[in-house]
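Left out: one protein chain. Kept in place: all the others.
Per-chain residue numbering starts at 1, and chain names A, B and C are given in the order in which the chains are listed.
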Amino acid sequence: MKEKASFGDKVRLSYNGAEIEGTFISHESGIITVKLKNGYNVALSDDRAEYLSVTRVKRLSEDRNGEREISGGVILLATGGTIASRVDYATGAVKPHYDISSLLGEADIREKLGTKVIDNILSENVTPEKWILMAEHTKKELDKGNHVIILHGTDTMTYSASALSFMFEKQSRSIIFTGSQRSPDRPSSDAFENIRSAITFSSLNVGEVSICMHDSRSDLSERLIRATRSRKMHTSRRDAIRDIDGGGLAGIRNGKVSILGEFRPAADETVLSAKLDNRVALVYFYPGMESGILSRIAEKKKALVVMGTGLGHVSEAIISEIRGIARDGVHVVMTSQCLQGNVNLNIYSTGRKLKDAGVISAGDILPEVAFTKAMYVLANHGENFGETMMKSLRGEISARLLN
Amino acid sequence: MKEKASFGDKVRLSYNGAEIEGTFISHESGIITVKLKNGYNVALSDDRAEYLSVTRVKRLSEDRNGEREISGGVILLATGGTIASRVDYATGAVKPHYDISSLLGEADIREKLGTKVIDNILSENVTPEKWILMAEHTKKELDKGNHVIILHGTDTMTYSASALSFMFEKQSRSIIFTGSQRSPDRPSSDAFENIRSAITFSSLNVGEVSICMHDSRSDLSERLIRATRSRKMHTSRRDAIRDIDGGGLAGIRNGKVSILGEFRPAADETVLSAKLDNRVALVYFYPGMESGILSRIAEKKKALVVMGTGLGHVSEAIISEIRGIARDGVHVVMTSQCLQGNVNLNIYSTGRKLKDAGVISAGDILPEVAFTKAMYVLANHGENFGETMMKSLRGEISARLLN
Amino acid sequence: MNSNPIKIGLEIHMQLDTGKLFCRCGNEAEKESISTFVRKLSLVSGEMGTTDRAAYYEKERDREFHYNVSDNSCLVEIDEDPPHEINQDALLTAVRVARAFGSNVFDHLCVMRKIVVDGSNTSGFQRTSLVATGGSVATSSGTVRVSTICLEEDSARRISEDGRKAVFGLDRLGIPLLEIATEPDIRDADHAVETARMISFIVASAGHFKRSAEAIRQDVNISLGFGRVEIKGVSKLSLIGDGIRSEIGRQTSLAQAVSVLNSRNPGKAYDIKLIECSEIFRNTKSKVILGEASSGKIAFCSLLKGMDGLLKKGEFRLGREIADLVKLFGVKGLLHSDELPGYGIEKDELEKIRALLKPGEGDAFMIVMTQPDLIHVLSKEIQNRLSKIADLDFSETRSVSEDGATHFLRPMPGGERMYPETDIPLIGLVPVFQNAEAMGPLEDMRSLVDRLARQYGISRQDSEVLVNEFKSGSFLELNSIIGDPRLTARVLLQTIPELERTSGAIAYKDLVSTFRLAKEKGLKRESVEAMLAMCSHGASFDEVKKSPIIYPLSEEELKQILSRLDPGMSQSQIIARIRKETGRPINAQVLSRLLDRLKDQEKKSGDGSA
Partner (left out) sequence: MNSNPIKIGLEIHMQLDTGKLFCRCGNEAEKESISTFVRKLSLVSGEMGTTDRAAYYEKERDREFHYNVSDNSCLVEIDEDPPHEINQDALLTAVRVARAFGSNVFDHLCVMRKIVVDGSNTSGFQRTSLVATGGSVATSSGTVRVSTICLEEDSARRISEDGRKAVFGLDRLGIPLLEIATEPDIRDADHAVETARMISFIVASAGHFKRSAEAIRQDVNISLGFGRVEIKGVSKLSLIGDGIRSEIGRQTSLAQAVSVLNSRNPGKAYDIKLIECSEIFRNTKSKVILGEASSGKIAFCSLLKGMDGLLKKGEFRLGREIADLVKLFGVKGLLHSDELPGYGIEKDELEKIRALLKPGEGDAFMIVMTQPDLIHVLSKEIQNRLSKIADLDFSETRSVSEDGATHFLRPMPGGERMYPETDIPLIGLVPVFQNAEAMGPLEDMRSLVDRLARQYGISRQDSEVLVNEFKSGSFLELNSIIGDPRLTARVLLQTIPELERTSGAIAYKDLVSTFRLAKEKGLKRESVEAMLAMCSHGASFDEVKKSPIIYPLSEEELKQILSRLDPGMSQSQIIARIRKETGRPINAQVLSRLLDRLKDQEKKSGDGSA
């Protein structure tokens, strides 16, 4: 009885003696899902269901991506993520599926906007190769005089945005990442407000890669955050992406923009160095971590970003292992599990030993940002790795820590 | 010229033609450090310094640990950490070195207090074996009718306190961890207030393992936090250890205690299961993580706690690897890098695939707590690992998420 | 005119007191607003790619929704956390109820999202799932078929609405609702009331229903052949009957008006052009116009072709059909020619309006006071509604007021406003079946009445009322606290109904608290009643607990009062006097003892003085 009907067909089935009539949705893992006329879906065990009739219904093409070129305006580049999610009938869960125009249906802003789909992935599947692609697409649009808004999943938004931040050594227009924590197939989605505010923020001409997301659980305010000082701090809240210590650039509330911090203005030209060396691993230290494990992770790597405890510590037991790894030419960068505050290897004996073992620390750089920065520095400033890691290139390290 | 003088001796040296007179501090790595009469230390390159005279000074014994047994009171168990730190002349940095009595010099509270040194380590060097030792010492004191205050480094305080929390299935008296972010050798140390408030909190008779630390940057208020809902969120602030979503049990401000949340009262008896299985690793997922790395980490492990992105995701590329690891009998527990909010494997296709691969998720449990819990569950409820991980044993999982 | 038979169907929604459906919050809030937040709702394509009409209609009123976060809500209600596992007690109850109706229960539950963009759901949808179809309930007028049994989430409680801002409380959002829908097998108003009662009883007997103000709501579907009208949210049984009767009357006369109208306007051209006419009313004395104008509204008027005498004359009430609609857009000032002159509008003003609109024979006109930016949508909406009515399509959603009259609420929602709740995988019901099996069938009405009377020693009459009013669950719970069935029955059947009639409603949680305190402190009926009276007058239970007047007078206090009283008074006179003076409960036993002692003393002192 496989594939008796296809999505959208009208079906009649007998089930447990009763008759079920409706629209065929799916038939997976022994379950036939039918949408009844009253709108409810019912799930029927296929061993007890029998098709009485199937009426084929021709579905309209779903090709409504609505891509639209533009120059001298604002372009939305879609990469996937929740903001691009729709129901996946195969698993019953949400999957990326793009139709940018539906996101703009509400806003009376189509005129100044272009749209383009450059990828269609859930953001946990992003890779350094994808960042390079994103950067190249972005470069093309900047060169056309467009501000760029990248629609991206929130899970790895900080990783992607900071990677682009490093690769764009200069940028002539705004590059803003936005996304949503509630998929746009629900009326309460944050996608609409986030996109609208990103478009507003783009006119500030911030010459840094930044992120625009909700600033609270209310649909009243969005915040523009420096990519390299952002982090997703909640699995599900709308305001999950926070600025960690000094990453807040601008805010919007009821359409009114206010400047929250200093930022680099847009440059006259765009300089993109679309090179990343992906031989970097990010490692979380934990008490009792046995020696040997770091070396196994460091195999074939050029740099290791370690998330140590407190000011940047690991146990005595693996300091010597780190010394060996560093001696073998793998850069070891120390960050902190605490996320906030500076790493400082001068305070405790452990820190001094780590420093002596060749470990690099870079103030309050966030672990995820240190990870993407290491990829950029390896590929572009490999000969001065340590020195470049310690220098703030894109506001990723705070000279003054205020919180 | 090695070991010509020892710490505390009076010395006269000629240096660069001038004469230097003072107290000998150290001679390490080619540098002789001398404390001048005006209190300043000077560091002299030993190749240009010559001893003119050395007068031996007999130092008083430093044996002032001041251990003191007690029953029916409050006992401070010292394990090391910043709260026990003093200057280490070997490296010039701070190292643990215990003299509990000096911490109490200020407080007019000696009478009700006992003190005991059970270890002397920097907290990054703590191990599951040490947790068992701590638990056993604690048990002995509880059995004597004492409330227990454990002085511990803040770096891994959450790990240690949550490990004890799981091992103590019942406790007849308070077990409170405290520490300091500024070492007590400085007048501005937070140690004094933290210990004083921990002693006050102990009278609440909370039947859970908890943590008492500063609640703000001011020396005015401390907070009692459920061990399993605590996390160090700043490398250096006094209020670095925060309660993450519902871990606040009680507060103190100017000596006034207020109850902030519900807690389990002390039980009639103490039940300790001092068993942990240390074959657990904590792994941070990052974009582009290559397959193979997880398997290498999982070698000889019984459980892997993964810090995924967002609601608990990893890239498509390593889901199949996780499936293999799980099939080989290694439990895989998913937590979130976001730290706040629930892990939920039902929302996105990635999550559903992970669930299908056998991955366990446990609401909003913190990664570090999932790590110590896994050790406890493996050793004590190994046959029901998944089920027990998903159940809140010590308030580590919130039934209701309010933030 | 109406030759079609009347068809009536019911949807009964009953709250289950199991705790919320998709999180672990309880049904009752202690604090109703610990924080607030604001949301907007946007409309997106539904599962089948088309947008629902009713949803669109709500959205058109572009609003801001403010929510009060209660202490029985969490991130799930705030729409900041996906739903958790379904509440197993609620699921079990649903299955047991479905079996009691003889319905076909599905093996799996597909949780759906029903789009609701009026703000009553923070997510913009209500989670609902079809548990069973089929089955029936036997009534005195024959069998009424059950069409569907759904388990769904209750919506947020609407607190206030002011223009584009609506305020909701989250305390109710997410409480499980069991919805039993019947086929249109009901014949008339009385039959509907009986059917509703029967269905409610079956749900109540599953043990997870407690009667309270919002615990039950009924929707009535009624068709006279002009499309289906749904009367939403009827909270009392008696209103079902009244609503049905008045709706039948409304549709009947509306159909007559349409017939007149269509005869006058064969082309059915109901163009509504709202023209500004504020200049005409510059010096008006009309309070209606002046009042609205003072809040910035402006007068517009429009011709109503062919409607003269149909707007409000005799049985005809076409005017109200327009007024009910525009009210939704905040337009309070609607005046039409059937009631003019009047409302302080002078003849010369009317003449000027007529000069402007040039109404012909049989034409009417109306004047509305509104914000100019609403004019476009208002014209369109009025025109749509009139065209629909003229087509004898009366289908829509209506509400019913306390007097039984029904009012336009919104157009009837389409069938496509649902798509799957993607955050919740398919829920297998087989383990629930096993549990339901183990618990056996639900107790029927008669045997429950018998059991209550027998087991708790209350009168058969009381037992019957408890069961009929769905108070048996409350009775059992409260009695288990205090262990005094007669007191419990009295409180439920006399004290509370009387208090609710004379002062105000009493929350079920306060009732529970009252019984607990009475048990703890050994308080008697007088104290219980004093406490409930305070609750009914709006006191918080904290205040009640601390009030001295709920505690009986102590022996010492009684003695002191007695010493002041005329010794010649009878015991009942004394009780009345003390009650009046102190307002506090009197322990009759103690009083008797004291009076006896006083008499003895009197005797003795009498003896002494002899």
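Just so we're on the same page, a contact is a pair of C-beta atoms (placed from the backbone, for glycine too) under 8 Å apart; a residue touches a chain by one contact, two chains touch by 3 or more.
Small disclaimer: the values here were computed from a predicted structure and weren't measured.
Trainee: Going by the stated contact criterion, tell me the shown chains that border the hidden chain.
Mentor: Listed by label, the shown chains it touches are A, B.
Trainee: Among B:128, B:153, B:184 or B:367, exactly one should touch the missing chain; which is it?
Mentor: B:184
Trainee: Pick out which of B:217, B:327 or B:391 touches the chain that's been left out of the picture.
Mentor: Of all options in B:217, B:327 or B:391, contact with the hidden chain holds for B:217.
Trainee: Applying the definition given at the start, please give the residues of subunit A touching the unseen chain.
Mentor: Here the touching residues of subunit A are 311, 341-342, 344, 346-347, 352, 399-403.
Trainee: Kindly note down the residues of subunit B that lie in touch with the hidden chain.
Mentor: 8, 16-18, 23, 31, 33, 35-45, 60, 62, 87-88, 92-94, 102, 105-106, 181-189, 192-193, 216-220, 236-238
In the analysis below, only the chains that are shown with their structure count from here on.
Trainee: Counting only C-beta pairs in contact, which pair of chains has the most of them?
Mentor: A-B
Trainee: Per-chain C-alpha centres versus the global one: which chain is nearest?
Mentor: Chain nearest the overall C-alpha centroid, as shown: A.
Trainee: In whole angstrom, how far does the Cα centroid of subunit A sit from the Cα centroid of subunit B?
Mentor: Averaging C-alpha atoms per chain gives centres 32 Å apart.
Trainee: Please report how many Å separate the Cα centroid of subunit B from that of subunit C, as a whole number.
Mentor: Comparing mean C-alpha positions, subunit C is 55 Å from subunit B.
Trainee: From the C-alpha centre of subunit A to that of subunit C, how far is it in Å?
Mentor: Inter-chain centre distance comes to 45 Å.
Trainee: Of all the residues in subunit A, which ones touch at least 2 other chains?
Mentor: Touching at least two other chains: 88, 92-94, 236-237.
Trainee: Which subunit C residues reach two or more other chains?
Mentor: Each of 75, 81-82, 422-423, 425 in subunit C touches at least two other chains.
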